[in-house]
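After the structure tokens below, expect a handful of questions from me.
What follows is part of the complex, with its chains left where they were.
Should a chain be cited, it is by its letter among A, B and C, assigned in written order, with residues numbered from 1 in that chain.
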Amino acid sequence: MAYSGDPILVEELLYRPVHSLIDQSLHAKLGGFTTNGDGVGIGWYGDRAEPAVYKSTHPAWNDRDLREIASQIRTPLLFAHIRASSGTPVQRSNCHPFRHGRWLWMHNGSLAEFGTLKRDLVMAVDPALYPQIEGSTDTETLFFLALTFGLEDDPPTAVARAVALVEEVGHRHGVAYPVHMTVATTDGESIWVFRYSSEGETSSLYYSTDVAQVRQLHPELEALQQLGPDTRFVVSEPLRELPGAWHEVPDGSWGLVHRDKGEIHPFQPLVRV
Amino acid sequence: MAYSGDPILVEELLYRPVHSLIDQSLHAKLGGFTTNGDGVGIGWYGDRAEPAVYKSTHPAWNDRDLREIASQIRTPLLFAHIRASSGTPVQRSNCHPFRHGRWLWMHNGSLAEFGTLKRDLVMAVDPALYPQIEGSTDTETLFFLALTFGLEDDPPTAVARAVALVEEVGHRHGVAYPVHMTVATTDGESIWVFRYSSEGETSSLYYSTDVAQVRQLHPELEALQQLGPDTRFVVSEPLRELPGAWHEVPDGSWGLVHRDKGEIHPFQPLVRV
Amino acid sequence: MAYSGDPILVEELLYRPVHSLIDQSLHAKLGGFTTNGDGVGIGWYGDRAEPAVYKSTHPAWNDRDLREIASQIRTPLLFAHIRASSGTPVQRSNCHPFRHGRWLWMHNGSLAEFGTLKRDLVMAVDPALYPQIEGSTDTETLFFLALTFGLEDDPPTAVARAVALVEEVGHRHGVAYPVHMTVATTDGESIWVFRYSSEGETSSLYYSTDVAQVRQLHPELEALQQLGPDTRFVVSEPLRELPGAWHEVPDGSWGLVHRDKGEIHPFQPLVRV
């Protein structure tokens, strides 16, 4: 889940909505896994340009410290993620969101047969960036490929090039559909989201547009009553069912969320010539 | 899950059966909770009279060390438990099985409104035993009440008296149905099981009788092929569906498993006069 | 360590001073233990009356999330504690500071032969408060005894009565010197500290008075340059050696820190008649 808008208490976002992210860690309805109990992480922006992250290997639903921190942190931009490991170890350095400078990155999905592709992918990461890779996930590798291809200057192009590389390496190793990706990334001001998979059947991704509609959704969120029209949510699963309030990010597209701006564009891998 | 019989590799019991305990931690079908990810624990007997225990607060499905240990430990008697907390903190001292001397104790269920009853219950524990209570669960308290009432000499009577006390204290505090209990306890030689609740709708509990039938159930468990007729399982949920091979422990009864002996008796709380 | 004054970034307090609390977790010079690696905890006040707490069982020096949170939290009052267990389990519910409503409580020291005294002490806790005891430490029990005796209304008297009770119970059980205590407690506005032991040889406790002197101590703490004269530290060990800037809280006394007020008074147990 990603939130952008007026500063809001993290607790309001994680614990209040009917089908909150904490609930989703127990009973995700739409994901490939029914339990996302392999870790939780949040990233948020405060006084500094660089965000802070809190990550834990314990399931979100029983993490006391997450609840404590959420009750005290007010932020205009939050990334929250619950993890179901696709094979790599459950450890803090493998929890999302990943951070680099001002940027956060999180991912729902996987790179197929990552073990086979990993060496070639990691070698394509800028050698100056390589030492900063801390964990062993496909997500972090994809992040660093995007950084290598200029994420900080032009996110859509960078991600398109990174995905093209993964598909190229994948095909070279006989993997038919290497990429399954819903990604959210941010520099603290704007949020870019991507929904694409090689096979064309990607995990769900939704965004909200009109906060007035979200307020109708969540009368119990008193805090939202004071929020302005800039409030935006991007979620893997809707926080509550309400026809019309949640718009699907179409498969094979990318989106930009910034203040009053909300754009969707087609996305396709950018193959090197 | 409890196992008694010829020494067997713990890995065979935890990871091999189709609906293994590890799977149950993800998708328990019959329990009140669909995910039991608040900890895991095993107790086993080796060279000594006192058993060893391994407990972890991480969900069973991602605990690497549990897998490692299971691959190396061979034991004639194993207790294994996956936890779904009914409110008390997730910490190692609140994981089952609990141990006292040669005895192990684990529990599926809860004592209603335990916070309200706790002080009176804990005060009824033998003052000499009281300092040994390490955690904060209702299960551990019930264990120490049973120990107070002579578990080490006459388990059925001790448990009957403990349950009677909980119901008495519960009623005194206006709790209609204080006890919901399926308990397994052992001294390393025999296993006693109890299935009882104040309301009469207790969580499931099954036992196996004829190992020949269990072998039919689990052709993939090669280790079982060498086992003799003493093999017994007691489980919350059947390891695999096979009509006739799993017998339900009737609600309101206790059972004894010892070598070739398997008995079921009615159980009711033993009120003090 | 306790801090009171203008809002300050927690990171400045925990990680900057030469002999910071994080360093002390590795190399405490004056304490009975040379390594305090059995857990860390902080409590801080923000928008609400009730403080938030972050606690971890990992040693302070390698806890990444503590660093992250510290970089983002600004607070006018901070309690920070590193733990060396005197026997009870290392678990989050046994880390300091303990919280009750608006109050925080932390402790350096121990109650002798606590296992022997525990039952009698716990029984003296107000039954209405008893269910809120989460862990198994002597510190938490002492806190709840103080709450029972009116900590929220008159802290010095409440602590004096609690200590008297512990000594009485201790003597009854043949323990000569039951109490070894340096305690800090706060309601978010004032901080009370206590330094007392039955034997008269209590762990160290220091306070700072004049912030101008502390600024001379810590030129590297730029943040302190902006702080007003209300800044107060209470520490187990001086953050840096500078004769005259750290005043010892005399053994057998209690102190009050509130804005510009700083008082020391004699402390002795208040025996019931």
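Basically, contacts are C-beta pairs under 8 Å (C-beta built on N, C-alpha and C of every residue); 3 or more make two chains touch, one makes a residue touch a chain.
These numbers were taken from a predicted model, which means no experiment stands behind them.
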Per this structure file, total copies of the shared sequence (3 shown): 4
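The rule we apply is simple: only the chains that are shown with their structure count from here on.
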Regarding the subunit B and subunit C pair, does the interface count as same (over half of residue numbers shared) or different (under half shared)? same
Between subunit C and subunit B, distance of the C-alpha-averaged centres to the nearest whole Å: 40
Considering subunit A alone, which of its residues make contact with at least two other chains? 64
The answer for subunit B against subunit A in the complex is residues 26-27, 34-35, 37-38, 57-59, 61-62, 64, 85, 89-90
Which of the residues in subunit A come into contact with subunit C in the complex? 44, 46-48, 52-56, 64-65, 68-69, 71-74, 92
Seen from subunit B, its contact residues with subunit C in the complex are 89, 91-93, 115-116, 118-119, 122-123, 127, 130-131, 133-136
